[in-house]
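Every protein chain but one is kept in place in this view of the complex.
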Amino acid sequence: MIAVVKNSATTEQKEHLISWIKGQGIEVHISEGHDYTVLGLIGDTSRIDMDLIASLEIVESVKRVAEPFKQCGRKFHPDDTVIEIGNVKIGGGNFAMIAGPCSVESHDQILEVATSVAASGATLLRGGAFKPRTSPYDFQGLKADGIELLLEAKKVTGMPIVTEIMNANHLPLFEDVDVIQVGARNMQNFELLKELGKTGKTILLKRGLANTLKELLMSAEYIMAGGNSNIILCERGIRTFETFTRNTLDLSAVPLLHELTHLPVVIDPSHATGQAKLVEPMAVAAAACGADGIMIEVHNDPLHALCDGAQSLTPAQFGEVARKVMKIREAING
Amino acid sequence: MIAVVKNSATTEQKEHLISWIKGQGIEVHISEGHDYTVLGLIGDTSRIDMDLIASLEIVESVKRVAEPFKQCGRKFHPDDTVIEIGNVKIGGGNFAMIAGPCSVESHDQILEVATSVAASGATLLRGGAFKPRTSPYDFQGLKADGIELLLEAKKVTGMPIVTEIMNANHLPLFEDVDVIQVGARNMQNFELLKELGKTGKTILLKRGLANTLKELLMSAEYIMAGGNSNIILCERGIRTFETFTRNTLDLSAVPLLHELTHLPVVIDPSHATGQAKLVEPMAVAAAACGADGIMIEVHNDPLHALCDGAQSLTPAQFGEVARKVMKIREAING
Amino acid sequence: MIAVVKNSATTEQKEHLISWIKGQGIEVHISEGHDYTVLGLIGDTSRIDMDLIASLEIVESVKRVAEPFKQCGRKFHPDDTVIEIGNVKIGGGNFAMIAGPCSVESHDQILEVATSVAASGATLLRGGAFKPRTSPYDFQGLKADGIELLLEAKKVTGMPIVTEIMNANHLPLFEDVDVIQVGARNMQNFELLKELGKTGKTILLKRGLANTLKELLMSAEYIMAGGNSNIILCERGIRTFETFTRNTLDLSAVPLLHELTHLPVVIDPSHATGQAKLVEPMAVAAAACGADGIMIEVHNDPLHALCDGAQSLTPAQFGEVARKVMKIREAING
Partner (left out) sequence: MIAVVKNSATTEQKEHLISWIKGQGIEVHISEGHDYTVLGLIGDTSRIDMDLIASLEIVESVKRVAEPFKQCGRKFHPDDTVIEIGNVKIGGGNFAMIAGPCSVESHDQILEVATSVAASGATLLRGGAFKPRTSPYDFQGLKADGIELLLEAKKVTGMPIVTEIMNANHLPLFEDVDVIQVGARNMQNFELLKELGKTGKTILLKRGLANTLKELLMSAEYIMAGGNSNIILCERGIRTFETFTRNTLDLSAVPLLHELTHLPVVIDPSHATGQAKLVEPMAVAAAACGADGIMIEVHNDPLHALCDGAQSLTPAQFGEVARKVMKIREAING
């Protein structure tokens, strides 16, 4: 960590600051400049409150030089993490096709969607049982029953299942769930992350709407600090001023996260764009820039079927996306 | 709700959509235009999934005309809600001065700060016991011990206390806490909101970093839907492209929220700006535009005392802010 | 256009508004609802000031149903526009590879870069002669001399040239320039756009840092309204809260703009990300989602050559990007 101290500070103030830092067990390397004195802080600076030092009147600025990631950083684990879920692998060159309905609605619905996406190349089945809704008056999901229906679909198709958790107290219900999703709104629900860190479950951690990539990694670090390193990161769009799409998909997150961390990175083009017609172009773009998987909403309900629209694709449309994604992957890997 | 249907839609498609809507118990008023057919949806449209209809290919756009707030809306409760906490009132012309340290650190610290802010005009004592931190390696607060120390300070000063909750399972620890704060990162932790709705506690609900005012109100609605209408809203800055301040304080939230809701609105200039020198100007601006209170970080620790900086104010600086805020309030009310 | 009028409005107010609208030559279709009266405005509503009506107390909201694009809209020109510049075509399935240095620095530099990018597959040469710089004390480009050097490089390599204009008074200097670039900061310099509309030059119009896609199209409309429809749109990243990349590249702009307009769309991954290592993944992603071209910074200066870094690529790196982009295009078109 580097702290730039103004030369308008008195010698006493500077010495006070330096001795405070040393009191935290940190070595201080001092360079006197014309206008500024630069302090190099050497040691385990991850415990130093950077904002506190930055806020001092005598301090011009503070910069953390080393990344604060201890476990998710590429530096400490140079090889790609490969997540294994039954026969399915994600990361390190293994690509995941996660597909399924936004919400689990009924036995027939989930079985029909599951069967058709499996036939089109999906490797994991997604479906919402507990649904985070902006309004308390909106449908909140089938909850425990939804998980049961997903497990039935798993029995029939053999596909591992992915579903969202909103409350650590629900963990017993997720015992047979293969991948537990943490939604964007809970990315910094640190209490939930800590509890998930105590499980051995694979966690699919979605980036928050207004969270930086560093914050996403710090949230992964919360899970890993608890002992669970089975984490898949997911970019699903960030909130910007543009209102044409629901969110703005930040595909540069894929190569950047691959540089910073060994964890696999998947893209959710359905939630990122909120428009079915944008799912295919964004899915193939994700595959082209090296994503480890895509996560796509597929439906079979009559209102959508009629109108051929919505954020969700029909099973046939999903099949077409899957085919094109595979072609792109062959082109870049071939 | 108004849905604009393209005239490129077939008659069958239009009829299918209209009959689906009617099946939800909604009346439909149809206006045929040259390029578009406008459907007016009349009835309890709060249960209709606006995004679903908007996503249909045949639909140009959908607009919710009525606000989806049932309990926090000004329409249903024209008078200002006045929150009473012991002898302290907030809202309806009653102004709250909430002050205290970022984190409770020790018995001496909290008592010293509490006594000094009480003397300067603070009406409630704030202090963090459970701290949401981006990094798992950062100090997470004194937890239950922190609450105990706050309660001791309450005993000495008589000030009601405000402290943050991060996990509904901790609620038993908050039994004697007067105001339970929900932090920005948990604004859409709907499971936590539901549990708080079951208590009779006053909840101070902070706006999320990237949440709209409507989303803030929908989160208040979650608490109210559970039966608890003792809610104070808090604007604490939103995330924007500007990096000079930690966040951008959105003071227009004060008059806008006052129009939309009957709940009181307080401003936290300390977290919004992240800079001590901006706390006073933003606090007086908040008072000028009608806020029902301010929430300010005050410290007494030696590193800060030396340097006279930081996001936190000294007790003396807080006293000066309190004095100016009172002058402003006299000017606008006088 | 649809205006939703509150039923709290008096009959006189409603009639006053309706007669004002009719006075603008617009037909009004009235639907009385329970809480609201919906006015359908039929006719050439592009001249109606939507904000003015929206701002009236008696008006709940206003929505423009028809897009305000008269010339750049896909509706009025269903086929893709194909821009022809000498032998080079852009749009309608023709892909442009635009490459060159950020700034033209010297005769040797531009010739060396031009020759090497031409050999690697570039079809147009870019280079900055007039440079928009945030600071007046930064290098402002070689200006007229820079254009001369670009023209020499064109003579040697045969590649048409692309360079930025900042002042309509400089147009005489651009007489032999093939493609005139309007930078992000000038996207809404309407006076400049009007002057470019009077020329027959191909204009490469970059999206502003905080401009929506609709605003980008309205700026294209300014050029077309003047009689010039030779326009290439360029997405180059938008400003968001994320600080890891210089800007956030919005690739969903490619399919969205293709739906809205017949004009070709190119992507500038160099400026969008500000990091050389991100140029290749974003360039291939752009090709995968259907962009009509990419625009990439290539350098040959010794400081960069040493360090193999920077927003600019070396000619060899550009060659590798070009090769991969072509493979992706074959995969999606094959």
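All chains are identified by letter, namely A, B and C, in their written order; residue positions are counted from 1 within each chain.
To be clear about the criterion, contacts are C-beta pairs under 8 Å (C-beta built on N, C-alpha and C of every residue); 3 or more make two chains touch, one makes a residue touch a chain.
Small disclaimer: the values here were computed from a predicted structure and weren't measured.
A.B. asks: Just one of A:I42, A:A144 or A:A316 touches the chain that is missing; which is it?
C.D. replies: Missing-chain contact among the listed residues: A:I42.
A.B. asks: Mind pulling the chain A residues that touch the left-out chain?
C.D. replies: So the residues of chain A touching the missing chain come out as 2, 4, 29, 31, 33-36, 38, 40, 42, 60-61, 63, 65-66, 210, 239-241, 243.
A.B. asks: In terms of residues, what is the contact footprint of the unshown chain on chain B?
C.D. replies: Looking at chain B, the ones touching the missing chain are residues 210, 212-214, 238, 240-245, 248-252, 254-256, 259, 272-273, 277-278, 281-282, 284-290, 324, 327-328, 330-332, 334.
A.B. asks: Could you please point out the chain C residues that touch the chain left off the display?
C.D. replies: These residues touch the chain not displayed: 13, 16-17, 20, 46-47, 49, 51-52, 55-59, 68, 70, 132-139, 166-169, 185-186, 188-191, 194, 208-210, 215, 218, 221-222, 225, 239, 274-276, 303-304, 306-311.
We adopt the following convention: only the chains that are shown with their structure count from here on.
A.B. asks: Just the number, please: Cα centre separation of chain B and chain C in whole Å.
C.D. replies: Here the centre of chain C sits 39 Å away from the centre of chain B.
A.B. asks: Using Cα averages as centroids, what's the distance between chain A and chain B in whole Å?
C.D. replies: Each chain reduced to its C-alpha mean, chain A and chain B end up 26 Å apart.
A.B. asks: For chain C, which residues are shared contacts with two or more other chains?
C.D. replies: Those would be 210, 240-241, 243.
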